[in-house]
Structure formats: C-alpha cells, structure tokens
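Heads up, one of the protein chains got dropped from this complex, but the rest are sitting where they should.
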Amino acid sequence: MLLEIKELTVEFTSMQDKIKALKNVSISINQGEIVGIVGESGSGKSVTALTILGLLEKNASIPAGSITYKGRNILTLDKKELQALRGKEIGMVFQEPMTALHPTMRIGDQLAEVIHRHRRISYREAYQQAVISLAEVQINDPELVARKYPFELSGGMRQRVVIALAMSAPPDLLIADEPTTALDVTIQHEILKLMQDLAAKRGTSIMLITHDLGVVAEVCQRVVVMYAGEVVETGTTEEVLHRPNHPYTKALIGALPDLAVPGQALSAIPGESPDLRNRPRGCVFASRCADSLPICVEESPVLEQAYNGVHTHQVACWRREAE
Amino acid sequence: MSGMTANTESISKVATTKPVNPFWYKIRRNPLTLFGLFLLLLILLASIFAPLISSYDPTKINITQRFAPPSGDHWFGTDEVGRDIFTRILYGARLSLGVGVAVVFGAGLIGTVIGAISGYFGGKLDQIIMRLMDIVLAFPSLVLAMAVAATLGPNLQNAMLAIAIIKIPVYVRLARAETLALREKLFVKAAVTFGIKPWRIIARHIIPNALSPVVIQVTLDIGDAILLVATLGFLGLGAQPPTPEWGAMISIGWKYLLDYWWYPTFPGLALFLASCGFNLIGDGIRDILDPKANR
Partner (left out) sequence: MNPLLQVAGIGKEYRKGSQSFHAVSGVDFSIARGETFGLIGESGSGKSTIGKMITGLEHPTSGSLLYDGTPLWTDNKFNRLKPGEMQIVFQDPQSSLDPRMRVQSIIMEPLQALPAAERKAKGTTEKLHALITRVGLKVEHLNRFPHEFSGGQRQRIAIARALITDPAFVVLDEPTSALDVSVQAHVLNLLQELKRERNLTYLFISHNMSVIRYMCDRMAVMQKGRIVETGTVADIFNNPKDAYTQTLLSSLPSLHAKKVDNECSTEQSLEKSASKSS
C-alpha cells in the first residue's frame, strides 16, 4: 500500500467556532491505482488532499488519525521533510493551472528548474528533459511551447504544463484536485486520458478529487464517496456507480440529469448539508435520508462490507443491504 | 514550490465555511487600533465636556496671569495674554476635529459621486473629469491650499474649502477605480437588463459598493486634514485670533518657545495625538475592510 489514511479527523477553529471538516476518514491508495474522491462542496475532499500535503492553515488541528505514506506517518514530519515530499514524491495538480505557474517565467525554464532540482542533472540536460516532458503531455511543438509564457497558452495547454510539472520528479503519487473542472468538455476528456496514460506508463498512483461522477466513471478504478467530512461509501467504480448502496450515493446519481427522462422531475435530495459546527449525533445523512431508521439519528454507522461477498465495497449505513 | 498559492486559497475557503466577520472581534485583536480609538475617544470626550473640565473661558484675557508656567491652577500654563492653554486646547479640539471630519466627509462624498459618475459613463465626460483632477493633483497640496485660501481671503471657511478642493481628486480616483470594477459585476449588468436608469444604478449599486475604500481613505485623511487646518492656521490663512485653534496657537507660541516652552508645546502635542489617533484607526479599519492591502 502506497498511502493509507486512517481514522483521520481534522478541525478548524474560526473565532469561537470549531468546525469538524473531517471525521474518521479512512482511505487507502495502492501502487499504480487511480482512486476517485467524490463529493459536493463541504464534503471534505479538498481538506483531505491538503492534509496529505501538509498544507493546512494554522487554524487547523488534527486531533486524531494517521496518514502513512510508504510506511512513514506524514503527520509527524517536519516542514523540511514535508517540503521534500511534496513535488518530489507527491505531485499536485489543481483546478486553476495559472496558480501553479510562474506568470513571468518561460514554460521551459519553469520545468527545467524543477527537473534540475529533483534529478541533480545539469540545467542544460534538464531543459532538454523539460522539452521531452512537454512532448509527453501531448503538446505539439514542445520546443516552441517551452519558449512561451503561461499567459500565451490556453487553459487546456496550461493544465498540460502543470501535469508535466507535477510529473517531472517523477512522483509516486499524484494528487489532482478538480483538474478538469475549469476546462471545456472536449479538453477535459483529453486531459483525463493523458493522466490515465501517464499513470499507467510510470506506475504513478493518482488521487483524483472531483465533484463529477462522470469523471470518476471515466478514469478511476476505485472511488470514495464523501459527505459532510465522512466517507459514506467506497468500492470499485463499477460497484459504487452501478450498485450504489448508500442512500446518498444513490441520490447523487439520481440527481444527475444524464440519465433522467426529459419532462420528468429529477430526484433531488431534500434539505441541506449539515452544519459542520454542530454535527448530528447519528448518521450525517439521516436528516435528508428517505429511509432513515430510529437508530440513524442515535448512532453513527461505521464503514462495513456492503452486499455479502464483495469485500472491496464498503458502506456506512444502518440500512446497508447485506443480501 | 509552485502550487502553494493555490493551496492557501482553497483552504481558507474551507476554513471559513460561513464568513463570520464581527468588527469588534478584529478590533480587539489589534492593540494599536485600540490605542488610537482610546486616544480619539479621550480627545472627543474632553472637547465635548470642556466647560465641565475647565472653569476658564478660552478667550478671556487676564494680563496679570500672562505666561504662567504649568501648575495646579493652569495645567498647561497660560499664554501671552493670560488665557489658560489647557482650556484653549480643549475648545480647539472641537474646532480641529469638527473641521477635519467635516472637510474630509464633504470631500469624500463629493469625490465619490463625481468618481462614480465618471467611471460609470466613461467616454468624453470621464476624460474631462479625470484631466481636471490631474491638474489639481499636479500641485503640491499645501501650496494649492495656501493659494486657494489666500485668494478667497484668510478665514476658517475658506481654509476648509481649500482643503476640500485638494482632497476631492483622491476620492474621485478611488471611486472611479472601484466603479470600473463594479460595472463589470453581474449584479450591475443584471440591473441594466432590467432597464433600471443609470442614475439609479449609480445610487443603489455603485456608490454603496464603492464605499469601503472611501471609508478607509476618509479615516486616514482626517488626521491629515487636521494637520492641514493647523498648518493654514499657523500660516495665518485659517482661523483668526482669538479663536482657539491649535495651528494658530502654535503659530504665535513658537516665538516664545525658548522662554515659555509650554506655550507651543502643548497645542503641538494635542495636534500630534489627534492626527496619530486618526491614522491608527484608519490603518486598523483598512486591515479589517481590506485585508489584502496589508501584505
């Protein structure tokens, strides 16, 4: 196992309020695997990524849990060790490529600098490597693009550059937070394909954070569904998307217009996400759930095997179908 | 490493799920602002309750008591005609604070309206207004104020007018810059699609939303305006004797500095504390309303 998050809890203190952004989150990623973390805003999917990267702000605290990367607990590393881990071992790609690029530095130089630092080769060699890595992210005419500035490129091209940058070390784990959300669908398709190919070629694991179940279906082997800072369901993409067990996952799929019949109402989830300052005592989804039981508001369910015999598929629900 | 900025941004969004932003919570955590507030409150209360604090008349001449040094009777001593300096400073505070606040608020209001109109309509009107403002800004402010005050005649009203004139362009520019950004906001565009008249859009949407930077500038400028009033007073272009005005007091008092140090020192100190107080508050308000400007 490459990365194992165990019962992680993260809290933010904002003035007088304490916000529990993550509660008992357990996620594991194997070597070479693409795992989708899917959830809506406030589900804690981005906080999970930032915790792994050690990039939480000062007002955050981690009262419980561990994150083991290659046998080391990341949460106990100091700043320097984390810095070394980021970029070299763990690459990052974010939604807005412009934020990851130096605005007044040529693309080739940005890449060469990082390669030069990570691989301990001369700058000249690093620059040649940079051009090769641009070709690897399917940029036509990499020499020309290497001489350009970020603002001269389209959004899709920029994201390719960021992927080249993130993969330059090359890392063992790539964390991609909504990498295609700001892009057009046709480009999104290409970028996802590119990430998938690169990961397969180099054996890189990808943690793909997204709100889009379609994206998950397209590239992920496994998926973790998060809701209000908790993992509610996890399993292979096939299992979770085609045989969802948790009412939230079912509702989320049902709310998509993709499969809906025009003229018929979409099955929308009633109510709003719970207030993370005052977490409900029982299941976080109970108040919006159509089939909640008395126990649902009393006690939180834990992740357990969903459907007998499928050990990869787990769900946190009192109504878990163990047929 | 690249990507760091992205992280801090997204995390701050996560951390403050709801923007709780109590003004007092932030003020309390900023000791300098608190100190400025304390200073001003002190000066303000002292000037309001001046008749209760001091039993002297600020303008009554008492030749027998001239140049009395600070003592239990006269805390800050007396001046060349025996008036109590402490009392004159208290009454002078009314004038200085009142004039400073009035001038800057007036300039802020007029400047904001002109700037919003200029920015919203753009085109030729904008060109003309901005060139006019550039002309005003091209002169050193004190020189221009002196010229205006001298031309109109040396009295307090004209000094106020002069200061307002040199302050207006700053607000015009500020409000115009904000307006240009606001004009692109969807709520302004929405109002346009509804068919709302431009003047109404300016009054309802542009000015209220452009006010934050103006308020910051106003608090920062009051201290400056108080100094300017005093400067004009010092140069004999402002309030005329026997009005208790800090600048005028310093102007006469500085001649006696070597023999009767208290005469110019205390009005000077009052001036320093008042402008200091406003600047500290201005900084504090800027930090709260516009946290980005701090970095």
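Residue numbering begins at 1 within each chain, and the chains themselves are lettered A and B in the order written.
Please note the rule applied: a residue touches a chain if its C-beta (ideal position, glycine included) is under 8 Å from a C-beta of that chain, and two chains touch if they have at least 3 such contacts.
This one's a predicted model, so the numbers in the text were calculated from it and none came from an experiment.
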Taking the entire complex into account, which one of A:Met195, A:Ile209 or A:Ile269 touches the absent chain?
-> A:Ile269
Pick from A:Thr51, A:Gln129 or A:Thr237: which residue touches the chain that isn't shown?
-> A:Thr237
The listed residue (A:Gln95, A:Gln129, A:Gln188 or A:Asn245) that touches the chain absent from the view is A:Gln188
Positions on chain A contacted by the hidden chain, ascending | 40-41, 155, 184-186, 188-189, 192, 211-215, 217-218, 237-238, 241, 251-253, 255-269, 272
Residues on chain B facing the left-out chain by the touch rule are 19, 185-187, 189-197, 200, 204-205, 208-209
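Here is the rule we go by: only the chains that are shown with their structure count from here on.
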Determine the centre-to-centre distance between chain A and chain B, using the mean Cα coordinates as centres, and give it in whole Å.
-> 51
